[in-house]
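With one protein chain held back, the other chains of the complex are shown just where they sit.
By written order: A, B and C. Residues from 1 in each chain.
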Amino acid sequence: MSTIDSLAHAFMKFPGIGTRQAKRFVYFLLAQDPKFVENLAQEIAELKNTITQCPECFRFYPQVGMNAVCGICSADADNSMLLVVEKDTDFDSVRKSASYAGRYFILGGIIPVLDQDPESKIRIHELLKRVEQGASEGLTEIIVALSANPDGDATRDYVIKMLDPLSKKYNIKITALGRGLSTGSELEYADSDTLRNALKNRN
Amino acid sequence: MSTIDSLAHAFMKFPGIGTRQAKRFVYFLLAQDPKFVENLAQEIAELKNTITQCPECFRFYPQVGMNAVCGICSADADNSMLLVVEKDTDFDSVRKSASYAGRYFILGGIIPVLDQDPESKIRIHELLKRVEQGASEGLTEIIVALSANPDGDATRDYVIKMLDPLSKKYNIKITALGRGLSTGSELEYADSDTLRNALKNRN
Amino acid sequence: MSTIDSLAHAFMKFPGIGTRQAKRFVYFLLAQDPKFVENLAQEIAELKNTITQCPECFRFYPQVGMNAVCGICSADADNSMLLVVEKDTDFDSVRKSASYAGRYFILGGIIPVLDQDPESKIRIHELLKRVEQGASEGLTEIIVALSANPDGDATRDYVIKMLDPLSKKYNIKITALGRGLSTGSELEYADSDTLRNALKNRN
Partner (left out) sequence: MSTIDSLAHAFMKFPGIGTRQAKRFVYFLLAQDPKFVENLAQEIAELKNTITQCPECFRFYPQVGMNAVCGICSADADNSMLLVVEKDTDFDSVRKSASYAGRYFILGGIIPVLDQDPESKIRIHELLKRVEQGASEGLTEIIVALSANPDGDATRDYVIKMLDPLSKKYNIKITALGRGLSTGSELEYADSDTLRNALKNRN
């Protein structure tokens, strides 16, 4: 197998990339300036050295100096709320919306419906530990912010069940993202489940 | 202009139908059994005779016997709630969701953002009259159920403003459909406005 | 079943129309001016009276006066070529392209691959008769112009086989539409079959 094929093979593992586009990536690199290709290789090689996973929220972030936790966790934020998301790109979406000022926690995965071994799929023990810590710092609400699909719902139910003892012990409210009409959706084309939620959550 | 072209021209006024599909409709009819075409013509001709607009909710419905109002308005339903929608297909969607048991009102239109003459676009006077009637029958909540887009929001704001005096006079709560993640949507791809609503309406 | 439902049911038989759009058509008609609806019903009712099928090319056309055949068949056109298409909309597409000046014949259908009874699907006997007539009027080429898909190919092969005896008897050339890159297509994304044809038919 030539480097063209083996590199195309590696690109095919990238999210959303098929055979054809993987091949185009390789030809794209071959046609680029050597400087660009060298830089790319170097940045990829150094990625894991310069980016750490925050031990508190489990986001990936660029470590600077001797900081023990990421910029969000060390920043002056609202300790009373903890937002639990599946992955870093979900975190990015929430940040971009500029509608939340509390703390974050990245679950690192999702639990497929009827999965037999949920503990191995997400950072549930780390979350429980984080909530214990939060309890001593004024945590009053945990927002479970997962996708509105079957796997997201299964994960939400599992997380809420696991958090229940701590919720009672420390009197922490547990909430989930509101369901209803998403911006731009037309009533006529809304599915029955969304309409039911939009009616139930009317305000 | 031949009947082919003039009929295609009429079909082009149908919602969502372009030149090409309009033409296909005509050829489709030409290829059908004469019986089918005659029946279709007759049903269209009689449509307005057999279908009336309910004077209470303004839905189109098949008049049977001497009924003064439609089957939904004459049925035994929850008089405490009135759901205000834009059009008959929205009414159909809500019915299909089987998640609402109260009364309905069809506005008959939508008010474009910055429109100067909102009164001419929707049945606002009929709605006010309907609410007066409802007040004497136990109405306690009006749900403004419009699409989650700029025109829907402009219409909602106008309707709520116009209902305000009656709301205060009769102590009727006015609500709107809940906003948030619609069923099936992924957090990563949710727009900022939807995320903001999902966070605000968490529960 | 109300007129709303039965009319929606009829519209669902229209090409490309599903449940929801059929319903929207009915509500659209209910919201229209009575004049528009009456005209539509009348045009549909009269469609089959004003539009005839040409006994020579089998197109649907508006009969005017005592003409025995359609305007295309009676017009001064090139008698040496006969273009065989599946249906009226295909005829319309070729007319619109303004790239053919000969005679036409509408097969009235397509033969599915492996069909056991091809004679019942298309006007093959009428075509043979039309070719006999054409032979006496200078016909030298029959162009089989069908879609480039399996059913189109099966129909093309059957038509060519059936025309073979007349082709030999009268020395009439039989051709099919050229295959290759369609306008706008990129080489990179062309399927192997299209590339093979484009190479074979290079010029």
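Just so it is clear, a contact is a pair of C-beta atoms (placed from the backbone, for glycine too) under 8 Å apart; a residue touches a chain by one contact, two chains touch by 3 or more.
Nothing here was measured: the structure is a model prediction, and the numbers come from that model.
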| item | value |
| --- | --- |
| Which residue of A:Ala41, A:Ala68 or A:Ala101 touches the chain not shown here | A:Ala41 |
| Of C:Asn49, C:Ser74, C:Gln133 or C:Ser182, the residue in touch with the unshown chain | C:Ser182 |
| Contact set of chain A toward the excluded chain (per top definition) | 2-4, 6-7, 10, 13-16, 20-21, 23-30, 34, 36-48, 50-51, 53, 60-62, 87-89, 92 |
| Absent-chain interface as seen on chain C, which is shown | 85-87, 89-90, 93-94, 96-100, 143, 145-149, 152, 175-203 |
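Please note the rule applied: only the chains that are shown with their structure count from here on.
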| item | value |
| --- | --- |
| Whole-Å gap between the CA centroids of chain A and chain C | 54 |
| Distance between the centres, which are taken as Cα means, of chain B and chain A, whole angstrom | 38 |
| Interface hub residues of chain C, defined as touching at least two other chains | none |
